[in-house]
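Working notes for the structure below.
Note that this complex is displayed minus one protein chain, with the remaining chains in position.
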Amino acid sequence: MEQTYIKAINIALHEEMRRDENVFIMGEDVADLGGAFKATEGLLAAFGEERVIDTPISEALIVGAGIGAAVLGMRPVVEMQFADFISCAFDQIVNMAATLRYRHGGKAACPLVVRAPSGAGVHGALFHSQNPEAWFTRVPGLKVVAPATVYDAKGLLKSAIRDGNPVVYFEHKRLYRSIKEDLPEGDFTVPIGVAEIRKEGGDLSLITYGGTLGPSLDAARIVEKEDGLAVEVLDLRTLLPLDREAVLATARKTGKVLIVHEDRLTGGIGGEIAALISEHAFEDLDGPVRRVAALDTHVAFSPPLEQTILPDTNRILEAIRGLAAY
Amino acid sequence: MEQTYIKAINIALHEEMRRDENVFIMGEDVADLGGAFKATEGLLAAFGEERVIDTPISEALIVGAGIGAAVLGMRPVVEMQFADFISCAFDQIVNMAATLRYRHGGKAACPLVVRAPSGAGVHGALFHSQNPEAWFTRVPGLKVVAPATVYDAKGLLKSAIRDGNPVVYFEHKRLYRSIKEDLPEGDFTVPIGVAEIRKEGGDLSLITYGGTLGPSLDAARIVEKEDGLAVEVLDLRTLLPLDREAVLATARKTGKVLIVHEDRLTGGIGGEIAALISEHAFEDLDGPVRRVAALDTHVAFSPPLEQTILPDTNRILEAIRGLAAY
Amino acid sequence: MPETIGARGEAEPSPRIEYELQLYYWMKLIRAFEERVSRLHRQNKILGGVYSGAGQEAIVTGICAPLKDGDFVAPLHRDMGVFIMRGVEPSRLMAQLMGKETGLSRGKDSFLHGGDMEHFVFGSTSMLGSSLPVAVGAALKFKMKRDPNIAVAFFGEGASSRGDVHEAMNFAGVHKLPVLFVCENNRYAYSTPLEKQMAIEDVADRAEAYGFKGHVCSGNDLLAVLEVTERVVDKVRAGEGPALIECKTYRYRGHSEHDAALYRDKEELIEWESRDPIPRFEFYLEKKGHDIKRIREQIDEKTNQVVQQAVDYAEQSPLPDPKEALEDLYASPAASVTPSSNSNSNHGAR
Partner (left out) sequence: MPETIGARGEAEPSPRIEYELQLYYWMKLIRAFEERVSRLHRQNKILGGVYSGAGQEAIVTGICAPLKDGDFVAPLHRDMGVFIMRGVEPSRLMAQLMGKETGLSRGKDSFLHGGDMEHFVFGSTSMLGSSLPVAVGAALKFKMKRDPNIAVAFFGEGASSRGDVHEAMNFAGVHKLPVLFVCENNRYAYSTPLEKQMAIEDVADRAEAYGFKGHVCSGNDLLAVLEVTERVVDKVRAGEGPALIECKTYRYRGHSEHDAALYRDKEELIEWESRDPIPRFEFYLEKKGHDIKRIREQIDEKTNQVVQQAVDYAEQSPLPDPKEALEDLYASPAASVTPSSNSNSNHGAR
């Protein structure tokens, strides 16, 4: 059946809560309201208020309490109302959760999922548009995923819940209702740590994830038609651990790599990927690894500013053509 | 006169507080104790408890109150007792301080310095060894500095205090008393945003900062003597804004670049630098940009683990030789 | 309507009658502004989130009226009225909401996060509660510099659960800082009712735990808010340390204009609407002998005009130039002195 991205998340939560009674939900307005974006809609009715918990506005507590329950074998799925507010739970995630197993000498685990609605392009301005993933992809002990499709939204969330580690799950707000797919019913998972080629091609590799997969594919299709260029589009899906093999394989195959993300350029994960490629596929490169990303500023509110700041199909197109011509 | 790195910080604070009555100090144990590392020693006696303020254990408050005073024209220098605890003030720094001017449409400023004793190699283990700089170098609106020398420790701190923006000042704990230099007396500053060549050379560029400048220079001297290799060592000094010109100039000059930092490999600033070079000096590269950094884990306590995790002169040496032979 | 009613939030407390009419004007202006904003949002003329403060006008009016020039105020996301009370021109506010160049943040953010430091109104981030440490820092500056000013930090009962609020209040208590914490307790944080937020009834009870006094008042009763504020602000200004005023109130509209607020009881809303601060104050004015019908007409005309002018101004204002996206990030070292650094210039004007 055709489903939206947000519905896929909702279905995954329903199914996982049914499957495992240790799964529970915690966050602001997740119960009666069903979440600011309706991701947790219907869960209260189905599972009761002991397993679907509205919290006060206390992000550090939400994550910290999730950790405490997780270390005792529960499988909490906690929600940041917006990914932007993850800054308020930062210490609990990067220090408490990420080091937990390590500092217990491998004899404890923290199977916690932090859901974080991220991304721009919805007139959210500085504090409702952030893409904070690169703050977490540098933290060993965490896993970080960022689904770009309806299928992955469901499959990766299930994997995250079943994973034995703290997983930050970035769901892109702009995709919530803007993309629809035929979503297979029933149980399936998408493995964490495995990227996916969305379009094969031999001329140039485009590596992306999350909110920029759509515009990237659009651009790839346009250059295919207009310029006869075969762009290979790799969707990372998991940002930590990175699927290095897939990244290096496509780079070696085409010799030209463009990295696209909605996060800002400097310090975005694109730098790390470019560095990996430049180091490990150096001999295979026929041109510089280039990046298309948000400008190095905050996501501003006013449409002309927001449009300038965020990457779009046109900027990707231009970059593909520039690199192809290199 | 010969001074230590920590003494240079102390002198800078004394001089700046004398120079500008709007400069004041706030943090845990900074007054009577003079700070956990004695960086603020003598300030209480010289300037009184109104300008040297011991706070409760409240990192968010420390930074937040600094912001409130700064926006009214004060020049607070606040201290995190260890850089590791900056995670507890994360939101105040990356959201409140970094966006302040932007969201006020350029009509407000936040001249705040956050001092953060960072770095490993002092048996500090997971929570007293962190190098958190790359969490901040991806945040527009902030500046980030990391002095590696006694001279820079003083000069950059003075610039940070006089800068009109929030500056995170990473001081490396291992350098505090391990390095000494003839420090000119009186007022001088080191400009923010300007890297410095510490050793010229034409065979290979080594880009580093902070705690790994020493071992990098050691390695450069060894290969000079033993292998006749002329390594150019660039000390970044400022991590945001990056001195792109200096980075690209040395890369173009030698064609081979090794980046060295104590922060862990994945998500360290080295990735961003490698990406910059690979994109903008692609044609000049005679080999892959390589990185020497801490392993992708937390800094463990036990000496055999800590030694394995942290980069040292030997690993740098090996990397120089490997790259030179490429 | 007396001539002395101006756009500025600073009140001339004497003669009392004029002052009271001014207060009425402000409440009405704020309500009119809020309502217009809700309408503009429905008309898609405002794109960002709109968080109406309708129903809570007595709080911003009663808290801000006794403040002085140079007092530092950090408003809550629902406190459009604070800007008006502190003298920010309604037209600039409207421009801010529409993302125009002439708005407070020059289009960088929508209403919520634009401050106006010329009027000492601090633009908070979205992170609830995070502005309390900042207000405490402002108060620290006032204390250090012997300024005769105070800092005022507004927060919702929802925000009171944030750690930053705790850290801020504790420190303010230790240093006896001139800061007033104002809790607008409207019984909901988004959809979450009070009893899921805290196990106590009055946020004001927390003050004691930080070594200062907490006060509770009806936030829908302008005279009550004013009375406690005047009394408390004098003490805070006199150096007696921080204080907390909790104003009990109710949010009329949804959490934001997107929210139908189906989680709330209709009865509850009706009950609270019957406590509307505006008719309540009209009744008082009437009792005092004013011809309230005439006054209301006059004032409605005036507020409609002010709001309409604001809309016109905002609509005619240009959008920012795309290249400004990269401006306003950094101060140059020389230019870094804020307008506020010569904050003492207008002190003691009253």
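Going in written order, the chains are labelled A, B and C, and every chain counts its residues from 1.
The rule is short, and it goes like this: contacts are C-beta pairs under 8 Å (C-beta built on N, C-alpha and C of every residue); 3 or more make two chains touch, one makes a residue touch a chain.
None of the values given here were measured: they were computed from a predicted structure.
Asks: For the chain left out of this view, which of C:165, C:183, C:233 or C:331 touches it?
Replies: Once the missing chain is taken into account, the touching residue is C:165.
Asks: Specify the residue from the set A:7, A:51 or A:256 that touches the hidden chain.
Replies: A:51
Asks: On chain A, what residues meet the omitted chain?
Replies: Chain A touches the missing chain through residues 24, 50-51, 53, 55-56, 58, 60-61, 63-74, 76, 91-92, 95-96, 99-109, 111, 140-141, 143, 162-165.
Asks: Taking the full complex into account, what residues of chain B touch the chain not shown?
Replies: 28-29, 32-33, 36, 54-61, 81-82, 84-85, 87-88, 123-128, 295-298, 300-305, 307-309
Asks: If the hidden chain were put back, which residues of chain C would touch it?
Replies: 161-167, 170-171, 173-174, 176, 195-200, 205-206, 208-212, 241
We adopt the following convention: only the chains that are shown with their structure count from here on.
Asks: On a CA-centroid basis, which chain has its centre farthest from chain B's?
Replies: Comparing chain centres, C lies farthest from chain B.
Asks: Roughly how far is chain B from chain C, going centre to centre by Cα mean, in whole Å?
Replies: So the centroids are 40 Å from each other.
Asks: Between chain A and chain B, what is the gap in Å from one C-alpha centre to the other?
Replies: 30
Asks: Provide the list of chain A residues touching at least two other chains, using ranges where the numbers run on.
Replies: Chain A, residues with two or more chain partners: 84, 87-88, 126-127, 296-298, 300.
Asks: Can you list the residues of chain C that touch 2 or more other chains?
Replies: 105, 107-109, 113, 125-127, 130, 163, 329
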